[in-house]
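For this view, one protein chain was removed and the others were kept in their places.
Coming up: chain A.
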Amino acid sequence: MQKKMAYSFPDEVLEHVFSFIQSDKDRNAVSLVCKSWYEIERWCRRKVFIGNCYAVSPRMVIRRFPEVRSIELKGKPHFADFNLVPDGWGGYVLPWIAEMAGAYPWLEEIRLKRMVVTDESLELIAKSFKNFKVLVLFSCEGFSTDGLAAIAASCKNLRELDLRESEVDDLSGHWLAHFPETYTSLVSLNISCLGSDEVSFSALERLVGRCPNLRSLRLNRAVTLDKIASILRRAPLLVDFGTGNYAAELQPDVFSNLAGAFSSCKELKSLSGFWDVVPAYLPALYSICPRLTSLNLSYATIQSPDLIKLVSYCPRLQRLLVLDYIEDSGLEELASSCKDLQELRVFPSDPFGAEPNVSLTEQGLVAVSLGCPKLQSVLYFCRRMSNAALVTIAQNCPNLTRFRLCIIEPKTPDYLTLEPLDVGFGAIVEHCKDLRRLSLSGLLTDHVFEYIGTYGKKLEMLSVAFAGDSDLGLHHVLSGCESLRKLEIRDCPFGDKALLANAAKLETMRSLWMSSCAVSFGACKLLGQKMPKLNVEVIDETEPPDSRPESCPVDKLYIYRSVAGPRFDMPPFVWTMDEAVKILH
């Protein structure tokens, strides 16, 4: 019977069928059906996503999947974005590139997030992969424009170069000129993170002019407003555009030139950039506003009236990123004009000011929740909140998948009742049954975690700060949230008990970060001993954790599952709790 099954579908047929299966989850499921499916699948998997570069080693990936064309890797924990992970922690991509250079000569795509990329790595990429097409460096660091020059010079088939939010050492703006005159395949270029005061503009202009497939272009601040028109006229098929500097003295000819250039881009749907905005130039955008689906004004320090006007011309807007200058009144306008809105992010213009500098409160978010039924993703910074508002938002937007609220002052209670915000966030998890990501803030007791554990069944990522009363809080989350993959906690009174009682849970998650909590060194050691498939790493920049009593709490703790065992590239301030390696460190 078994033989019959095996011969009824030759490998090639199965392979062809599998080629329609793109999702990692589905491919993983396919590979578990039987040995022969595992074999066939692994030979035809072209795309690999590795959410934690230390969960597996390059060799292991190469051994299992020999024909990969596209790889995505993530390095540092999310809290590295907020300076909680010290420099030198890790996340180096070079070992991966070095191994793949030999094993994957036909590699086409590399996507990295929060990794340390050196010029050496970039040069190796340029040299090793003849058909290299896509390089995305999201929040990466460690490289300079010299490395970029190597990529530009050698990658003849490059389609996409995206450096979003990376820290680049700007040695010279002339790296752009390293793209040969014969190079014409650019589709997407994001250099918005570059500071360089002299981006070789003429090289950029020529590059844009000779790449007919260019659809996405995000410039950096060095490109002045008066230059935008000339760029746009060379790329009239752009779908996504990021301006550079959007400020200049108002001159009628510059204005009309700019307005004309924008209106000639009939496919333009997404705008970003807008550094140093002079409001008088905003009307140049009005002709394309009706087509815009995505608008990032999160660097534009323009006031509410100008923002309101702009937003009111964009009825098709699906995604808006903006500073809190928009104020409640602007959000009310947004709610009435933009019925297709799916994602809203409101950033603080003065995050460290003690008093509010703008009139943005929970009312703005309530208004948007009422007016925009398709709202799915929220990131909102504000200074006050109430349970009533959160309950209203939850009831208005049951389709929320991502809800991140940051009340700027830690432990701020409901401003109307002075109670904790447990009930409000509880309503969010209860009503939003598809919620995958949640960030908490404000005054919160263990009760909020009880709600989260009870209702947050689809929750994959949870961020907690200055919340909870006891280990019970952490226990609710670890024992209740079935889909939890990433948990990051700072400044909460969670200690050993919940962690140790739920040790097995940690193997079902990608990672756990805890800083300024109450987990003792002894508990970390115990966890490291008992759970060989977990890497338990203690970060302490002041002194080795074993120079203090075992009951002392550790400063920072990062636990992640791994089949590669403990890593060997740890800096002096990171200690692994793995029994076998401890002695060597």
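By our rule, contacts are C-beta pairs under 8 Å (C-beta built on N, C-alpha and C of every residue); 3 or more make two chains touch, one makes a residue touch a chain; residues count from 1.
Rule of thumb we're sticking to: contacts and distances are computed from a predicted model.
Undergrad: Can you tell which of "Histidine-containing phosphotransfer protein", "dolichyl-diphosphooligosaccharide--protein glycotransferase", "3-methyl-2-oxobutanoate dehydrogenase (2-methylpropanoyl-transferring)" or "Auxin-responsive protein" UniProt lists for the chain that's not drawn?
TA: Of the names offered in "Histidine-containing phosphotransfer protein", "dolichyl-diphosphooligosaccharide--protein glycotransferase", "3-methyl-2-oxobutanoate dehydrogenase (2-methylpropanoyl-transferring)" or "Auxin-responsive protein", the absent chain's UniProt record gives "Auxin-responsive protein".
Undergrad: Give the residue, chosen from A:I408, A:I489 or A:L557, that touches the chain omitted from the document.
TA: Only one listed residue reaches the unshown chain, and that is A:I408.
Undergrad: Among A:R319, A:R402, A:R490 or A:R510, choose the residue that contacts the chain missing from this document, as touch is defined above.
TA: Only one of A:R319, A:R402, A:R490 or A:R510 touches the chain omitted from view, namely A:R490.
Undergrad: Please output the residues of chain A touching the missing chain, sorted low to high.
TA: Touching the missing chain: residues 79, 81-84, 86-87, 139, 165, 167, 193, 275-276, 298-299, 301-305, 329, 347-357, 359, 381, 406, 408-411, 439, 463, 465-466, 469-472, 475, 478-480, 490-493, 495-497, 500-505, 508, 516, 518, 522-523, 526, 530, 541-542, 553, 555, 573.
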